[in-house]
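The other protein chains are all here in position, but one chain of the complex has been omitted.
Right, subunit A next:
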Amino acid sequence: MTTNADQSSRPGLKSGRTNEFTLFFDVKPGEGQQIRDIFEQPGFEEHRKEVSARIGTLHDARWVLFDGDTRLMFATNFDGDWDAYIDDFAAQVPDVFDSVLQHTEGYPGIKDPHIKDHVVAHQATACSYQRAIPDATVKDLQKALRVQEDFQHLLDDAS
């Protein structure tokens, strides 16, 4: 029977407004290089920046191939709840995750109704997590930098 039961408690630790999020996947045999190639594609960096700006809550993100390219780690720190936005990812930027994760075992695709269960099943919660400025979200930091820049201009003009 098909059910839409999802996980009750979210794994992952929180520090202030930000969560740690670490996923481990098994790479399909021999497809490690195909994953590496994705990040080398022309235009990838620009696309990544654009997507990151739209998401607006990711402090950082890394993909790591290890154990001789048989395993893949995705690790990030983000503000708020990832699962609240999973359907927005699927609707707006499905390729960001599908392009990489299609090379991992059992990946159903981000548009699959059970994608949340799949993600949680591959998540490992940190033993310890701390942030220097736990209450500052990406949006807060961007705003603070804009204010600082304007303030310095003000001082420049006054001096």
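The criterion applied here is as follows: a residue touches a chain if its C-beta (ideal position, glycine included) is under 8 Å from a C-beta of that chain, and two chains touch if they have at least 3 such contacts; residues count from 1.
Criterion: contacts and distances are computed from a predicted model.
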Per UniProt record, name of the chain withheld from view ["Cytochrome c oxidase subunit 1", "Probable inorganic carbon transporter subunit DabA", "Peroxidase" or "Amidohydrolase family protein"]: "Peroxidase"
Residue touching the undisplayed chain, where the options are A:Glu45, A:Asp67, A:Asp88 or A:Glu149: A:Asp88
Interface with the unshown chain - residue positions in subunit A: 1-8, 17, 51, 53-57, 79-81, 84-85, 87-93, 111, 113, 137, 139-140, 142-143
